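Missing here: one protein chain of the complex. Every other protein chain is in place.
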Amino acid sequence: MIKRGRGMACMWYPIGFTVAANASAATVKVNTDGTATLLTGTVETGQGALTVLGQIAAEALGVATDDVHVVSADTDATPMDTGAIASRTTYVTGNAVKLAAEKAREILFESAAPMLKVRADQLEARDRRIQVLGFPSKSVTIGEAAHYSENVLGNPSIGSASYNPPTVEMDPETGAGKPFNTYVYATQIADVEVDDETGEVEVKKIVAVHDCGTPINPMLVEGQIQGGISMGVGFALQEEILFKDGVQVNPNLTNYIMPTSLDMPELEVELVDNYDPTGPFGAKGAGEPTAVPTAAAITNAIYDAVGVRITSLPATAERVLTAIEEKRAIS
Amino acid sequence: MMVQLKVNGELRSADCPPETTLLKFLREHLNLTGAKLGCDVGDCGTCTVIVDGESVNSCLMLAARAAGHDVTTIEGLANSQQLHPIQQAFEEHGALQCGFCGPGMIMSAKDLLDKNPEPSVLEIRDALSGNLCRCTGYTKIIEAIIDAGQAMSEENTPA
Amino acid sequence: MRPFDYIAPASAAEAVAVLAENGEHACPLGGGTDLIVDLKHDAGAINLLVDVSCVPEFRGLEETAEGLRIGSMVTFGEIMESSFCQEKLPAVVAASHTVGAVQTRNLGTLGGNLVTCVPSADSAPSVMVLDSRVTLIGPDGSREMPIEEFFVGPRKTVLGPHELLESIFIPKETLGKPSKFLKHGLRKGQALALVNAAAALWLEKDGETISEPRLALGAVAPVPLRCLETEAFLAGKPATDKVLAEAAEIAVSESKPIDDFRASKKYRCHIIRTFTKRVLKRSIEIAKEG
Partner (left out) sequence: MMATRTTDVQTDAEELVKARESQAPAKQPLVKPVDDPVIYPLELPESETRLTTPAVGQRATRPDGRLHGLGQTQYIDDITFPHMVHAKVLRSAHPHARILNVDTSAAEAMPGVLATLTGKEIPTNSFGPTLQDQPVLAGEIVRHRGDGVAAVAAVTEQIAADALEKIKVEYEPLEAIFDPLVALEEDSLKIHGGDTNVYASKVIKKGDVETALAASDHVIHQQYQTQMVEHVPLEPHASIASWDGNGRVSIWSSLGRITLGREDLARTLNLPQAKIRLIGTIVGGNFGGKNEITNEPILAMLSRKTGRPVKSVFTRGDEFVSSTIRHPFTMDYTSGFMNDGTIIARKIRLILDGGAYCSWTGTTIGKGSILAPGPYNIDNILVEAYAVYTNKTTTGAMRGFGAPQVCFAYESQMDDIARTVGMDPLEIRLKNAFNEGSSSPTNQSLHSVAVKESLTQASERFDWKGWQND
């Protein structure tokens, strides 16, 4: 018989390394036509990091995403970066990019101020223009300001900066300290069906609501969450490297069972409205935490469906059936 | 041995050892690197190309076996004016993350939509089950294929 | 892959001759979904592949007065797309649909799946329950036999050194016979079978009595297993849950499942029991639906 159940799990997850320094540096150069180049030492590993970093630079400069070209991942050309790890890119590298872009913007403000006959601190950059606060009609284009700055004043608009999240060493006896500067939070809820004659679990739907601070690019955050859940589903139900005498017995994609398109449930993803004042434009991060609560949500739903507590992952059909039979034997 | 076949509408030929797979032939002899090697045994689908209108794992097919046949690869979908509707939809939906599964995924989608322009979600999932993706959870890929199917139907409907 | 030569003969006779000439060094190539994988791991003595996938005698779905002839090199994709198969052989179509994924089904062939002869071959039970016969062709001409006799052991068939599987024949009496195929794997997509099960049966005019029952199971024994004792028990019995439960126990006793990393023997026995009941029950429902 098919039994249905639901289960929830929430989680918290830190951004960046545990206490250890994990700095990022960035350089932003505004070209004389108002476009810009961002140099970052991080690597695009699929998350969309470069798109997000470009959006952060664009936001700080008041231009559009497409105006910023991102150069990355070449030790001969790009500044140091701790890399695509620990869900840190948007937050740590993002902060470095924002600071670098702001430095470049300061140079633009200094050159635009005499053009507009105001003080630099009376200016803002938006919609590809540098304009007087409160008087948007009084403006020059960013290209005009950059050209004037570089080719007339001889002061090219370039900014470099770095960021390292502030932490406090942990006490070796108690762990007390501030290992991370910020954390994200999430809840996932699973709707499952369990075949109580075979132990097979079919995840029908997962609702996932995640906090990532400000989503710099909501589409990419959703993609992270959906992908993280697919890893969570595999962790919950199917995936396991098996050994016999120290030799892996299933080191291939035929016998290592990761979810295919037919094994993934319908996913409903939402973001919590949140803002972290320590992140770039309020952003935190989204990469790893997406995979964290899925397995517990699913095993809690299995309990709800058939009343058995799976304490050992993965919850394979055989394991679930064994638990069901043990429960029947007791009752 | 000399292998001659039609790739993306053009006659191509190259001399290759008989044990050359179609994947190796495309990548190393024709420099068409869109199809990828992900597992080399037909599990992951990153090498998917279309031969005579049917999608196949090019890592499991010998180039010699494909000789004289009509092969379509990811490089044959767009033209100088526009992306193929599936490529367009994948881009708009952010359906690809690391992108390594992308060319194979898009070729499987093309095989499906060429035969069934309005597939159900289950039919799409079934059509993609030979293309593993570790980044996306397949969600945005499925959404993109639904959109692409609609776009392709509209293209084919006389105004 | 290690170097080998390749030849694509134009006829069955030529294929047999080439194989005979080259002895153990030659190996026939069908869809390649198993063989190419094997060759990538270890080519052994093989240095010549004889591609029989396009040999005309091994191709085509052909309806004759006696039944349906399926060329051994007909792909699973072709079986699934055939409207005749969809109508008359739904269990074979369903089994074909569970083989690998679209790309492998477009390359992989019914004959290749049977010749490879792994215990979990998905297509085997579905054609076994339809009283299929196979035709082999070799240096000494051709011979025909019931499909059960074709399988000898894991990865071993009756095929002689230079013999090839030419076709699978399904007699007209079983075309359209109520049948069902079910598969239990570790996931839904691209699943290898832990157990697969096929059944075919008629109900007598009373709508209750089981007639000419057939049951075949995959991945439960060294070869795809036709459950003759279970069938003998079911023949003439009423189609009740109690009878099916008893039949399931007989099917378990006929099976010899293994213990491996995918599942324990105990679990496989449980699935054999459950799936025997389910596949028979669904077949009965189909028979009742007429």
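Every chain is named by a letter (A, B and C) in the order it is written, and numbering of its residues begins at 1.
By definition in this document, a contact is a pair of C-beta atoms (placed from the backbone, for glycine too) under 8 Å apart; a residue touches a chain by one contact, two chains touch by 3 or more.
Since this is a predicted model, take the numbers as computed values, not measurements.
Visitor: For the chain that is not shown, enumerate the shown chains it touches in the whole assembly.
Guide: A, B, C
Visitor: So which of B:Leu22, B:Ile50 or B:Ile74 would be touching the chain we can't see?
Guide: Going through B:Leu22, B:Ile50 or B:Ile74 one by one, B:Ile74 is the residue touching the chain not shown.
Visitor: Tell me which stretches of subunit C touch the chain missing from the display.
Guide: Residues in contact with the chain left out: 1-3.
Visitor: Could you please point out the subunit A residues that touch the chain left off the display?
Guide: Interface residues of subunit A facing the absent chain: 3-14, 17-19, 41, 43-46, 48, 50-51, 54-56, 58-59, 62-66, 72-76, 80-86, 126-128, 170, 172-180, 182-189, 191, 207-211, 213-220, 228, 231-232, 234-235, 239-241, 243, 245-248, 251-253, 256, 258, 268, 270, 272-278, 281, 284, 287-289, 291-297, 299-300, 303-305, 309-314.
Visitor: Go through subunit B and note every residue touching the omitted chain.
Guide: Against the missing chain, subunit B presents residues 1-2, 4, 7-18, 20, 24, 27-30, 32-41, 43-44, 46, 73-83, 86-87, 90-92, 94-103, 106, 132-135.
Please note the rule applied: only the chains that are shown with their structure count from here on.
Visitor: Averaging the CA atoms per chain, pick out the one whose centre lands closest to the mean of every protein CA shown.
Guide: B
Visitor: Tell me which chain's centre, taken as the mean of its C-alpha atoms, is farthest from subunit C.
Guide: Here the answer is chain A, farthest from subunit C.
Visitor: State, to the nearest whole Å, the distance from the C-alpha centre of subunit B to the C-alpha centre of subunit C.
Guide: Roughly 29 Å, centre to centre.
Visitor: Based only on mean CA positions, could you tell me how far subunit A sits from subunit C in angstrom?
Guide: For subunit A versus subunit C, the centre distance works out to 48 Å.
Visitor: Where in subunit C do residues touch at least two different other chains?
Guide: In subunit C, residues 101, 188-190 touch at least two other chains, as defined above.
Visitor: For subunit A, write out the residues touching at least two other chains, lowest number first.
Guide: Residue numbers touching two or more other chains: 254, 260-262.
Visitor: Across the complex, what residues on subunit B touch subunit C?
Guide: Listed in rising order, the residues of subunit B that touch subunit C are 1, 17-19, 21, 40-43, 45, 48, 51, 54-57, 59-62, 64-65, 108, 111-112, 125-127, 129-131.
Visitor: Using the touch definition from the top, list the residues of subunit A that touch subunit B in their complex.
Guide: Touching subunit B from subunit A are residues 45-48, 219-220, 222-223, 226-231, 252-254, 258, 260-262, 264, 267.
Visitor: Mind pulling up the subunit A residues that touch subunit C in the complex?
Guide: These residues of subunit A touch subunit C: 197-198, 200, 238, 242, 244, 249-250, 254-255, 257, 259-263, 316-318, 321-322.
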